[in-house]
Structure formats: C-alpha cells, structure tokens
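In this view, the complex is presented without one of its protein chains, the others remaining in place.
Presenting subunit A:
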Amino acid sequence: MTGAKPMTTRHTLAATGMHLAYGTREVVSNLDIAIPPGKLTVIVGANACGKSTMLRGLARLLAPTHGTVLLDGKSIHAMSTREVATILGVLPQSPTAPESIVVADLVGRGRYPHQGWFRRWTAEDDAAVAEALAATDTLELADRPVDELSGGQRQRVWIAMALAQKTDLLLLDEPTTFLDINHQVEVLDLLTDLVRGGRTVVVVLHDLNLACRYADHIVAMKAGRLVAEGRPVEVVTEELVRDVFSMDSRVVVDPISQTPMIVPIGRHHAQARENA
C-alpha cells in the first residue's frame, strides 16, 4: 500500500562542487554527489561532520556558497520552490508543531504544495493523509492533539506529514531520533517499502548497524567531505570506521542480513581483543 505507485520517469538529485556555510564558517567543502535513483541512500558520519548540512543543501533549505544542486539536471534554486515541493519532500531535523494542533490537521499540511488559491482540500488529499497515517501506523492517533503524543508517536506523525506530500524523492534528517528500537526498525522498513515502490529516499542516520543493514547506498562523511560511498558490504571496513569515527572496531557479518555489523571496542575492552 505504501508508495506502490508506478513511476514513469525517475527524478534525479545531484550536487557538483557544493560548498555550504553558516555565515563564514564553511561546513561542507567542494562536495560532489549523485543520489542513486530508486535506492535508499543513508548518510553517516560523526557529530558535526556536515551530514545534516549536506542534506539541507540537497533539499534547497540552505543555498550553496559555491557549486550547484541539480534536480533533474536543472539548478534547484532556479526552479520555483513550489514545483520542487511536488517532486522532493523533506523532513527537517526539528520542525515545530503549533500548539494543540490535531494529528490529521498537521499531516494535512503536507498537502500544501498540491493546493493553491483555487484548488482547495479534496478527497484526494484525505486519501493521501489516510495513506500516510496508515503507513506510519498512526491512523488511530488521527484525532489526537500532537502535544499529547509520546516522542516516538510524534516523530512518526512528522514522517507521515512528509509522506502525505507524495513526492518521488524523500529526504529525512535523522527520522529515528527519539524512537525506541522497534520503532526505528519500523521506520526503516517503511522507507524500504517506499524505495521498493519506486521512490528515492535519502536519510541521515546515527545508528551505523541499521545504516549498513538498510542502505542500498551508504555515504560516509568526515569534516565536510565525502570519505566513501557505495554498497555497505563494499565500503564499510574497520579502517573506514576508524577514519570516520576515530574508533577501533571489529566489522563482522550481521547474522540476519549478511551486511557489515560494527562492534565497537572502546578503551576498556582493547585488552580483551588483543588476547582473543
């Protein structure tokens, strides 16, 4: 049901020579990236490595100081933001819910780019909201105020809002923050469903093991630059983890998914490793 929609054309998203800065502080330097269409791309890296900033750049939330972001080969900043919003959906890191707003109303705001002065709310919008709520398992919360939800429920409602936008490309900045492990897995399963339905999804994640398991394409960042990208099984190694996170680890095979699984070592267990 989720996103099982036929694709006629696949939209593409890429950046060339992208520099991103907050004021004079450059966070991302000369970055080239092409998001593989129809795949789940996961961006990983240590705190403050610029991964969220890169996502904001790709999502046209932050204009590059140099370089270009290309949506379907055209400069994203030259397109009307409304037009972009029908192709590219974004869940930013910390959106704010208006006081005492009801879930169905908040998720309905995802329909904004599909409405205009003359085209108001329709049955299609109701269906999109219902589908987004069902996909995120929040349908039974539809008439509840967002204020009263738990952190995990709230996060799923925000994801539902981004889904209600019904875009072929979806960018999410740490959508599993605040979620229990079961809900983290549910969210990533949901994103996988979307990708299988033909969409392109880019997500910033903290959890390396979940990233390795779910990513079709993993992008590792350090100090504002790309360090490695490719299939997790090809690029995730003990050397990469040491380089990106300054941490020793063992990379073993995930018994469930046969993807790389990172086992951190840490100072107190370094001895045990040597003895092993």
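As a convention for this text, contacts are C-beta pairs under 8 Å (C-beta built on N, C-alpha and C of every residue); 3 or more make two chains touch, one makes a residue touch a chain; residues count from 1.
As a convention for this text, contacts and distances are computed from a predicted model.
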item	value
Protein name as given in UniProt for the chain not displayed, "Iron ABC transporter", "DNA-directed DNA polymerase", "TAT-variant-translocated molybdopterin oxidoreductase" or "Glutamyl-tRNA(Gln) amidotransferase subunit A"	"Iron ABC transporter"
Candidates A:Ala34, A:Ile101, A:Ala223 or A:Val251 - the one touching the absent chain	A:Ile101
Sole residue of A:Gly67, A:Gly89, A:Gly152 or A:Pro232 that reaches the chain not shown, by the stated touch rule	A:Gly89
Touching residues on subunit A - with respect to the absent chain	1, 23, 56, 59-61, 80-86, 89-102, 104-105, 108-110, 112-113, 117, 121, 123, 126-127, 129-131, 133-134, 139, 142-143, 145, 162, 165
